[in-house]
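Shown here: the complex without one of its protein chains, the others still in place.
By written order: A, B and C. Residues from 1 in each chain.
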Amino acid sequence: MQRLVNEFIGTFFLVFTICVAAVYGKAGDYAPIAIGTVLVAVVYAGGHISKAHYNPAVSLAFLIRGCYISAKEMFSFMGVQFLGAVVAALLAASFFKGDMEVSAAEISIAPALVGEFLFTFLLVWVIMNVATAKAITGNQFYGIAIGFTVIAAIYSVGDISLAVLNPAVAAALTMVGKLSPGQIWIPIAGSISGAVAAVVIFNTAHPSEECSTSDDSTCRPIDEE
Amino acid sequence: MQRLVNEFIGTFFLVFTICVAAVYGKAGDYAPIAIGTVLVAVVYAGGHISKAHYNPAVSLAFLIRGCYISAKEMFSFMGVQFLGAVVAALLAASFFKGDMEVSAAEISIAPALVGEFLFTFLLVWVIMNVATAKAITGNQFYGIAIGFTVIAAIYSVGDISLAVLNPAVAAALTMVGKLSPGQIWIPIAGSISGAVAAVVIFNTAHPSEECSTSDDSTCRPIDEE
Amino acid sequence: MQRLVNEFIGTFFLVFTICVAAVYGKAGDYAPIAIGTVLVAVVYAGGHISKAHYNPAVSLAFLIRGCYISAKEMFSFMGVQFLGAVVAALLAASFFKGDMEVSAAEISIAPALVGEFLFTFLLVWVIMNVATAKAITGNQFYGIAIGFTVIAAIYSVGDISLAVLNPAVAAALTMVGKLSPGQIWIPIAGSISGAVAAVVIFNTAHPSEECSTSDDSTCRPIDEE
Partner (left out) sequence: MQRLVNEFIGTFFLVFTICVAAVYGKAGDYAPIAIGTVLVAVVYAGGHISKAHYNPAVSLAFLIRGCYISAKEMFSFMGVQFLGAVVAALLAASFFKGDMEVSAAEISIAPALVGEFLFTFLLVWVIMNVATAKAITGNQFYGIAIGFTVIAAIYSVGDISLAVLNPAVAAALTMVGKLSPGQIWIPIAGSISGAVAAVVIFNTAHPSEECSTSDDSTCRPIDEE
């Protein structure tokens, strides 16, 4: 239960910052810094509780990784992540939109798919290493590595694909009008395929990192409720 | 005594940087970076001495957390924090105001209360985790997590509520004219309610983290004088 | 083999970010931050796998350092680094160039050589210390130290020499037209001479750090395939 509370809080603040700082433009050109720093903060605050996914594509990657999460837990995680994102978008829209007109971003499909795929690949490649590789178990740089990946992603492909990298964020951006309903499949397809590709390559290239929920319960940081 | 000296120094430099970099505009759009980096610095410099509260709302949260500070100490901490903030504001106004006219920010009550509540909630949620959770005792990322939270907060709601998050900072901002006397209740109410909500949820969701001053003296990093 | 996979991935994302954020200008003035943060991320993601060179000049420095890599491995590393850089440049040009005209930077030879030499010297001096010095073995700040060096380099000499610091990046920048074929020798000469100078001074000034592949196999983090 505390894992789900943490996933809600982390996803909520990530999406709330995205909506207020980037969509409603309060942070201007500094929005990537606002989003990256809040992600560093919530990853460090909650990594020890729930592994700090805050992203359905990341939860799927942890499932494919072979331990840390069961399929049933993954769906609970995803549900809470979408809930946190929806609540954050509603709250941001209610109090911080003002009289701003939000129009859907202009997105070219091919570059946007490539951008979402590549940077979600990188995000999950980074997470699989800093959060699950045995050689660096117990490291304390995971929050910086993850948050800095997102800063780089937004500065690189933010203008091209919004650098969504996260299906829950995609849902929130559609709610607030920054993505049109016809565009939402782009970040969802790009982020999920990028996440799956990264974890499959990770598992394939690093056979010594193999683990599975059934036979290696020790790699689960926190017991299920 | 050394805890109080440290709280004075930390709060002084936090507020001094806020006044010079943000209120008197020396840092322009980079003020959130100046404030966040100075907070990282004073948290790392003084975390081992006084837990680096530098904020009456945080001291209250530590009291509710159940250990680390007694009610009597909390009031001493708060007194010193306000003293540091007042001295910093006076010094900044005396030497760095120049001929600048400072006028109170235009603040809409509802969004400002929401902004102050939410980001103080996040700040205290982060602090309770990185500074008191047993699973990550001894971590070294607490300063980055705390300082980065404030960077994200200022870039997100700085234009809406000034992102005060701290009653001592609210007092200083009122002294230098950035908040009017009629506005000071907004950040105070928002920050205290956000801090209380965060620590209550933390205590409720994490029963295994329970501790209290009376029965668990080991969680007190430094003895009282 | 997994070392080579990691060198490919790390160099790919470093060069891809350079092309999209800096050459195609998506990040504007923030390109150095995008490049520095992605470097922090890939160094933390892959340091435990391949020592995270991502740079032929760094691989040469590790060879001169006397352990960590053999001459044969070094050439494999370099080949994969150039491959990753080329693929990244092709992908970036295919999907993110749009209708932008890229013209070669105006570069004055002497300042550019000095800039490339000095900041590659610093980069390799930092790497030799944070990644190989015995007194700080096991430190976790190596990614920040390395990435921040590159942020400082680009903000300092980016206008003068492009702050390439890396022969594989030089090749990619030539492919996308930011360096002319007549200019490519400048960053290559500057970065290799800077790297060699740094590691020679490191080895000379720190005799207690001596190690060699043949007699000290323990300093090799990962066995050869």
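Keep this in mind: a residue touches a chain if its C-beta (ideal position, glycine included) is under 8 Å from a C-beta of that chain, and two chains touch if they have at least 3 such contacts.
These numbers come from a predicted model, not from an experiment.
Under the touch definition stated at the start, the shown chains contacted by the missing one in the entire complex are B, C. Checked against the hidden chain, the listed residues C:5, C:57, C:92 or C:118 yield one contact partner: C:118.
Of the candidate positions B:17, B:81, B:149 or B:191, contact with the unshown chain belongs to B:17. One chain of the complex is left out; on subunit B, the residues touching it are 1-2, 5-6, 9, 13, 16-17, 20-21, 26-28, 30-31, 33-35, 37-38, 40-42, 44-49, 91, 95-96, 140-141, 143-144, 147. By the touch rule set out above, subunit C reaches the unshown chain at residues 29, 32-33, 36, 110-111, 114-115, 118, 122, 125-126, 129-130, 133, 135-136, 139-142, 144-146, 148-149, 151-152, 155-160, 201, 205-206.
Convention: only the chains that are shown with their structure count from here on.
Chain closest to the overall centre, judged by the mean of its C-alpha atoms against the mean of all protein C-alpha atoms: A.
We define each chain's centre as the mean of its Cα atoms; on that basis subunit A and subunit C are separated by 28 Å. Note on chain placement: the centre of subunit B and the centre of subunit C lie 40 Å apart, centres being C-alpha means. Listed for subunit C are residues 140, each touching two or more other chains.
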